[in-house]
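One protein chain omitted, others in place.
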Amino acid sequence: MRIHILTTGGTIEKVYSEQSGNVENVVARINQYVERLRLPDTQIDVMQLMNKDSLEMTDDDRQKILDAVLARLPDSPVVITHGTDTMVDTGRLLKDRLLKSGLAHPVILTGAMTPLGFERSDGLQNLTESLFAARTLPPGVWIVLHNQAFDVDHVRKDRALARFVAVE
Amino acid sequence: MRIHILTTGGTIEKVYSEQSGNVENVVARINQYVERLRLPDTQIDVMQLMNKDSLEMTDDDRQKILDAVLARLPDSPVVITHGTDTMVDTGRLLKDRLLKSGLAHPVILTGAMTPLGFERSDGLQNLTESLFAARTLPPGVWIVLHNQAFDVDHVRKDRALARFVAVE
Amino acid sequence: MRIHILTTGGTIEKVYSEQSGNVENVVARINQYVERLRLPDTQIDVMQLMNKDSLEMTDDDRQKILDAVLARLPDSPVVITHGTDTMVDTGRLLKDRLLKSGLAHPVILTGAMTPLGFERSDGLQNLTESLFAARTLPPGVWIVLHNQAFDVDHVRKDRALARFVAVE
Partner (left out) sequence: MRIHILTTGGTIEKVYSEQSGNVENVVARINQYVERLRLPDTQIDVMQLMNKDSLEMTDDDRQKILDAVLARLPDSPVVITHGTDTMVDTGRLLKDRLLKSGLAHPVILTGAMTPLGFERSDGLQNLTESLFAARTLPPGVWIVLHNQAFDVDHVRKDRALARFVAVE
């Protein structure tokens, strides 16, 4: 079984800078965490598309994500790691464009509220769930994190609670 | 959403004894690891049934597991943490008995090759996947670990490779 | 053997805020990390004096630290966790005032370049070294971190390299 991971940045990939004292998107980090998982029957291909805070994503960036998904989806499921602030926007765009051509596999968007490797980070949990979802959920565009799989058309981020909630 | 966890021991719950120098089943450990996961829309109820190496499980022990599952399954999915050596045996017994009454929810068996909290343990990954599977897989008796969901009738443990493999 | 720890904030105690996306001094954290160490023959007393970025420390804050050290030093060594940016300033003030009355025990200042609990944090290493230094170094005012003990009169922070270096 093969799963493609496309990385785009967001909180899940941020690191602490000892010079600035802030967290920043500077290096690709998903690969080193995927290596901590046991995946004896899964071939993971990680491709870094960009490394941005999702509030700074442009239309061009989203087109780039769409193109990358379109190139991989006929063969295998795709997991996209993404900032949570605009994850729903990217997901709806993908669903809108992908449904026209029909989805053979699930497309999973995931991310984190606290960066990978920080105390109490939800990043590895969400990555674990998303890779499992990629093998087990039906075709569709899903947001997967915190033990839940949301249809991208029926979910919003609740920033104050640092979680996603289902909506009508 | 509610998920019941039944704990029975096995490698996933073993701890290192500084007096004996061996790993042993002595204290319940699943609860403290569940607390590390973000489960904002999931209510977890953990019940310790026993704390045994699965090679030492008796027919009475398996009856106890079956009774505990039967009592919870009408309401919600059940995750059972279990030693890997006889996980398939327990799973097949459960499937045989549960199918007669019909399953309203999935029953998930999981465990680990290396105890929770040990370097390179697969325990938290498998627990994460199993709790996600409990919400998303169809009714049935499943073995979930290492990014895979196996039908309990078509799986065996490969001890040399420290993994499970699908069989006809 | 008794060791007093006085906490003042700084990077070592910062946490990531999921709402702001920044790291901030909001809760006392030294105690929970001290509990991860084995200290069978050491009694640790932790007292939170303040929780500030050390660039925001005032003269009043430093007086408060001096008073707290003076109250404890006759009995036992004192470890002060402190932001690294002004650690040398506080240390020199302490040395200047304490030498007049004579030091019966060592006073150790320590901190971290990356907060406790973050990937690659030096916080627990520095805390471990400082508690060991408190038992083994001679009386004096020391900055202890990164495997080194510096005389506070002969050290400066190198921000670009994220370390301290000895000076004449």
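Observations on the model:
Note that the chains take the letters A, B and C in the order they are written out, and that residue 1 is the start of every chain.
FYI, contacts are C-beta pairs under 8 Å (C-beta built on N, C-alpha and C of every residue); 3 or more make two chains touch, one makes a residue touch a chain.
Just so we're clear, the structure is a prediction, and the values are computed from it rather than from any experiment.
For the chain excluded from display, the touched partners among the shown chains of the whole complex are B, C. When the whole complex is considered, the residue among C:Glu13, C:Asp61 or C:Asp122 that touches the unshown chain is C:Asp122. Of the listed positions B:Val23, B:Met47 or B:Ala68, the one in contact with the omitted chain in the full complex is B:Val23. Contact residues of subunit B toward the unshown chain are 11, 15-16, 18-19, 21-23, 113-120, 159-160, 162. Residues of subunit C in contact with the chain left out of this view: 36-42, 113, 120, 122, 125, 128-129, 131-133, 135-137, 144-149, 161, 163, 165.
Everything that follows uses one rule, which is that only the chains that are shown with their structure count from here on.
Chain contact topology: the protein chains form an open path, each linked only to its neighbours in the line.
Inter-chain centre distance (subunit B to subunit C, centres taken as mean C-alpha positions): 45 Å.
For the pair subunit A and subunit B, the distance between mean C-alpha positions equals 28 Å.
Counting partner chains per residue, subunit C shows two or more touched chains at no residue at all.
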